[in-house]
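One chain of protein is taken out of this complex; the other chains stay put.
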Amino acid sequence: MLKFRTFRGGIHPPDSKITAGKPIEKAKIPANVIILLHQHVGAPCKPLVKEGEKVKAGQKIGDSDSFVSAPVHSSISGVVKEISTQQSPIGREVQGIVIESDVRAESARMEAIDPATASKREILTRIREAGIVGLGGAAFPTSVKLSPPEGKEIDTVILNGSECEPYITADHRLMLEQPDKIVKGVGIIMNVLDVDKGFIGIEDNKKDAIKRMREAVEREGDEGIEVFSLKTKYPQGEAGSLIKTVLNRETPSGSHSYDIGVLVQNVATAKAIHDAVYEGAPLIERVVTVTGDVKEPKNLLTRIGTPFYDLIEECGGFKSDVGKIVCGGSMLGVAEFGNVPTIKSTGCILVLDREKSKTPEERACVRCGMCVDVCPTGLMPTILEKLARARRFEECMDYHILDCMECGSCAYVCPSKIPIVQLIRYGKEEIKRRE
Amino acid sequence: MENLLVIAVGAIFVNNIVLSRFLGLCPFFGVSKKTSSALGMGSAVIFVMTCASAITWPIYTYLLLPFNLEFMRTVTFIVVIATFVQLIEMVIRKYKPGLYKALGIYLPLITTNCAIMGVALLNAEEGYSLIGSVVNGFSAGIGFTLALLLMSGIRERLEFADVPKSFQDLPIAFVSAALLALAFMAFSGMRL
Amino acid sequence: MREEVKRILGIAIPLIIICIISGAALTATYGLTEERIEAVEQQKINESLSTIFLGASFTEMDDYYIATVSGEEIGYAFIAEGTGYGGTIRTMVGMYPNGTISGVSIISQSETPGLGTRIAEPDFTNQFSGKRIEGVRLRRDGGVIDAITGATISSRAITDIVRERAEVVMNETR
Amino acid sequence: MKLDELTKGVFKQNPIFYLVLGLCPTLAVSTRVDNALGMSLGVFFVLVCSNVIISLFKHRIPPQVRIPCFIVIIASFVTIVDLFMHGYAPELHERLGIYLPLIVVNCIILGRAEAFASKKSVFDSFLDAVGMSIGFMLAIVGIALCRETLSSGKIAIFDYTIVPTFTQSPSVMMTLPPGAFLTIAVIMAMIKYKAIRKEGR
Amino acid sequence: MIEAVIVMGVLGIVFGVGLAYASGKLEVHVDERVERITELLPGGNCGACGFPACRELAEAVVKDHYLINNCRACNEDSWLGICNILGIELGRRKQEIALVACSCDSVDKFEYEGVRTCAAAALVMGGFKACKHACLGFGDCVHACPFSALERRGYQYFVDLRKCIGCGACVDACPRGLIKIVDKSAEVFVRCNSPDKGKVVAKICEKGCIGCKLCEKACEREAIKVENNIAVIDYGLCNGCGACMEACKFGTIVPVFHAEDAVDSTPKVTRTEKKSG
Partner (left out) sequence: MPELIVSPSPHIRSDVSIEKIMYSVIIALIPTTACGIYFFGVHVLYVIITCILSALFTEYVALRLMGRKFVMDGSAVITGLLLALCLPPGLPLWMAAIGAAFAIAFAKCAFGGLGHNIFNPALIGRAFLTASWPVAMTTWTKPLTYDAITTATPLGLWKMQNIATPYINLALGNVSGCIGETSALAILIGGVFLIAKRYIDWRTPVSYIGTVAVLAFALGQDPLFHILAGSLFLGAFFMATDYVTTPITRNGRIIFGVGAGVIVVVIRLIGGYPEGVCFSILLMNAFTPLIDRHVRPRVYGVKRKRFFVSSANEGD
């Protein structure tokens, strides 16, 4: 019964998950890594090391005093070559620490702690010290997310394993290969929050993962955790849609999911929490799906800070004339123009050839209403697009432009190929700038 | 006793004052750029038309007809309407500034709106009773407002349209009116 | 108080004067044209009357005319009006005392030019002459009048107007 | 200078195409050229007389009763036209119907009274009125010419045929409201097109 | 005759007295100055004064005279006219113009595809120009100008100084903040806006300001200063001698053409050209 519940709208792009059957491989240690000091939402870190200093893998090299922030760690052992301005994959210029590998695999770990005996404070501190941020894309510091503001009671935790984006399989592989760690991670989250209801939502195009996760939950024997099979539909993985599907609750416009007592975390985040607590391992590596028009698409366990081209090289290089390198999936990803390093939230590197990269010619809107039909938020994208183009921002507000999650469904379906999302984003920026 | 429903439907649709009687065209094109102002103008017209029908009827019936002064109806009607509108404008302006902002600013435009005068003359011509006249005036006002609202909706949408330069603004408004009138031919020949 | 009255009069008097002048001027004009207008109106009626009963003279009754030829009553003429396709149609109808239509002529109408206006053409109106009032219906409604193609509504309107009014006059003159 | 007062109404500030005033009679009676001419003559008479009278008395009329006074003056002239036309041109009078008394609210006339005659000298007002009426006449006759041509299948002014019947089945629509709107739209667009072309050069 | 006159007379009395009475009772004061000021205002409704339309400014001005300073668009005559209406005296008003501070010479760092407006392009990876301050060239400013004073020539954007009234609408439209409002007396202008280090600028742009301070040294009146890696002219001190222009090796400093035929002469930015006076 619950299985058929879903959210409004949504689309079914071809899922292109060509790497779904490829086990996670450990990537080579790169010659250089660039650890950006600002990989998350919140305050940037200040470097804790100097140029020329030797660092170990896992050593904390950047931190901030701010509450909303997370430290960064060196992901390899080596020497700090320079601290300079770097291009980040999400399009900003930030400070970054370039570390040259010394091939010795010296690593620094923290002590493991037993969640059964440790206090919540301890665990939260550990999560922060391990530099864990949301790995589902938003990169919000997890320790902050796990400390809901005064007066907000969380009653349900939802683990987001939907991975609704085409191409990406990092979470899928993780759920297949390390389900126990994920389930243990959820356990920690639920403990910290004093919650006894947890869901793990997985789209039903990943039947094998659903099975594995169910088995793992059974092994763990936690009554409160339920694996929830979701209808395959983009953007099922978006927190609001997920909550709507699983709990039939809606996050009121302009507020956060904790306002309705729900916490959503990505499965990889849960696994990282497990590693930090049970093994004392800081967040210095993650699974990245390198896919698209590379010779040999792979799921790679990579060190954070590895330059994109190193990873593409490891997958055999470009298959044909490259057009776009996208950090993230085909729907939400950011197209890159240079050789940027991965950051904590980089789950996918998508290479598209020139032909696929061409933006189709834009036509006049024919008012087909397809964008309105698919918008999971219930907006009228075509109107927003036109208003934003005409710089009528006040009316944009009236049409709830700020509620747009930029999922891209509207731009995907538009037969006139109007760059709706870009225009909406422009409208939102302009409104924010004016405020 | 006339069938009031027939009068009403006839005045709103079949003989729509703007689209088939050709009255009140100046404000129809002048005040149809925004739906909000169309609504304001429309309400003002409904109000004035109803009142004008109510006021001109006794003057015609008890003043002009008995003294055989029908030929004076143009003068008397227009004087009555003009002063009435002016008085109303003053009253609203003084006592209901909010209403004035929404409605009153359209009142001066109404004096020169031939729809009002036209309805008064039509009432006299058709020989409606007092109630018939009032219903006719009110419905004609509704018909005017309907046409105005449709037009304003169209023109608001046209703000996004890529209208060729030489058709921008008024020419395209006239084309829209033409097509709207074509659509309103649906009601012609309707037997009520 | 005095001031106020003075102010009011100052404003009102010009309007009053203009009104009075206007009233006077208009009456004068009306006096000038009155006769002519009446003559014109009468002329219209006479014209249509005379097309119906050639050479007859008419006496006006309440709402119809009695046509007489050399003192002998030969029929009745009356105005019948009603709504057609585009507005009011006014017709002058002539009827013999036995209930046969002698002729129909259109005084005014506002039908669609080229379409409904063809009801005013003799081809159509001549059909009425010599028909009994019961038969004054469109053929498709069971009568003997052929409708104008593409103008059924106007055709039907005029037949209905004529018949209904004729029936009333018939009763009155009995 | 004075000439300007006269010509501006004809071209630069044409009441119909530029000021977009007085549309109702324009559209309603422009089905035939002779109707249009009749209407414009009526407008000419009323506009000239009332403009002159109003500018004569402009200083005597207190602002509070300005509009009623203007309107009584205008309405009187309209009634005079109405009565004379009824007596001497009964057919035209019938065809113009309700639009003849409606000259009184014709936006051009009160508009001119308000905007011009109540401020300027008698002579200027006279010129303005003449110019405006000629502009009105040109516009309405032009529109009527288009409509009558297309709806009768020949070009004829009164009974003088200029171009003989070129089609047996002319467009009925041109006599109907849509045809009227469309004619104005096309003429306006052509004027604008010309203006744009000129500017572009 | 009598009836008509009586009827009209009665109507006249009723309405005349009614209106007259009402006009006393119900009088609402309207300020005709508003109308007159509105007529004098430029009527561009450009919004630079902070009011949505010229009329609104006129209404505000009647209440607060000094708001007239807000209108950048009115010329000397109407300015004086408005002061007359208000019965106030204001000194000579400051006149300003807009100039575009970028020679748009930077190379592209990637091929941009998407909405072709500057504001939208600026949001995609910081703009497709290697210089992150460079003009994006889609002409948002051109569309924003209510007076059609901006135009594109080649890849560059120029202000037609005969049309520009310094309203600032374009300043708001440019996502790069490239358009500067300067005093109308300006004779020379630094056509670059990049605060990046000289090394960075030199690599990506041939006409950018590298902050070498040659101009600073050349200026006798100390009117030009390099601050934050970019030369800034103080037009209060500048007399338009052009020494800085001569000194700059990159042609970053350009003359400002006010001449009547400005359309054709503005863009010719050669180092030897100099304006007399």
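The chains carry the letters A, B, C, D and E, assigned in the order they are written, with residues numbered from 1 in each.
FYI, contacts are C-beta pairs under 8 Å (C-beta built on N, C-alpha and C of every residue); 3 or more make two chains touch, one makes a residue touch a chain.
Computed from a predicted model, the values in this text were never measured in an experiment.
A.B. asks: Kindly name the visible chains that come into contact with the excluded chain.
C.D. replies: So, spelled out: the chain left out of view touches A, B, C, D, E.
A.B. asks: Could you tell which one of B:F84, B:Y106, B:Y128 or B:F184 touches the chain left off the display?
C.D. replies: Residue touching the absent chain, from the options given: B:F184.
A.B. asks: If the hidden chain were put back, which of A:E93, A:E296 or A:D398 would touch it?
C.D. replies: A:D398
A.B. asks: Looking at A:I61, A:V227, A:I284 or A:L352, which makes contact with the chain not pictured?
C.D. replies: Hidden-chain contact among the options goes to A:L352.
A.B. asks: Which of B:P58, B:P108, B:G127 or B:P164 touches the chain that is not shown?
C.D. replies: Residue touching the chain left out of view: B:P164.
A.B. asks: With respect to the chain omitted from the figure, which of A:A209, A:L242, A:C375 or A:A388 is a touching residue?
C.D. replies: A:C375
A.B. asks: Tell me which stretches of subunit C touch the chain missing from the display.
C.D. replies: Subunit C touches the missing chain through residues 85, 112, 115, 140, 149-150, 152-153.
A.B. asks: Counting contacts across the full complex, list the positions on subunit D that touch the omitted chain.
C.D. replies: 169, 171-174, 176, 178, 182, 185, 189
A.B. asks: Provide the residue numbers of subunit A that touch the chain removed from this figure.
C.D. replies: Touch with the absent chain occurs at residues 7-8, 11, 13, 166, 240, 244, 250-255, 309, 321-326, 328, 330-339, 350, 352, 354, 356-360, 363-370, 372-373, 375-380, 382-383, 394-395, 397-400, 403, 406, 408, 411-417, 419, 421-422, 425.
To be clear about the criterion, only the chains that are shown with their structure count from here on.
A.B. asks: In terms of touching chains, how many steps apart are subunit B and subunit C, taking the shortest path?
C.D. replies: Minimum step count, subunit B to subunit C: 1.
A.B. asks: For the chain pair with the highest number of C-beta contact pairs, give its two chain identifiers.
C.D. replies: Going pair by pair, the biggest contact count turns up for B-D.
A.B. asks: Just grab the chain with the largest centre-to-centre distance to subunit A, centres being mean Cα coordinates.
C.D. replies: Relative to subunit A, the chain whose C-alpha centre sits farthest away is C.
A.B. asks: Based only on mean CA positions, could you tell me how far subunit A sits from subunit D in angstrom?
C.D. replies: So the centre of subunit A lies 71 Å away from the centre of subunit D.
A.B. asks: Using Cα averages as centroids, what's the distance between subunit B and subunit D in whole Å?
C.D. replies: 21
A.B. asks: Using mean C-alpha positions as chain centres, tell me how far subunit D is from subunit E in Å, no decimals.
C.D. replies: Between these chains, centre-to-centre, one finds 44 Å.
A.B. asks: Two-or-more-chain contact residues of subunit D, please, as numbers and ranges.
C.D. replies: Residues 62, 64-65, 68, 72, 75-76, 79, 83, 176 of subunit D touch two or more partner chains.
A.B. asks: By residue number and range, which residues of subunit B touch two or more other chains?
C.D. replies: Counting only residues that touch two or more other chains, subunit B contributes 71-72, 75, 79, 83, 86.
A.B. asks: Inside the complex, what are the residues of subunit A that reach subunit B?
C.D. replies: Residues of subunit A touching subunit B: 364, 386, 390.
A.B. asks: Under the definition above, what is the set of subunit B residues touching subunit A in their complex?
C.D. replies: Per the touch definition, subunit B meets subunit A at residues 159-160, 162.
A.B. asks: Taking the complex as given, what residues does subunit B use to touch subunit E?
C.D. replies: Contacts found on subunit B: 63-64, 67-69, 72, 75-76, 79-80, 83, 86-87, 90-91, 93-94.
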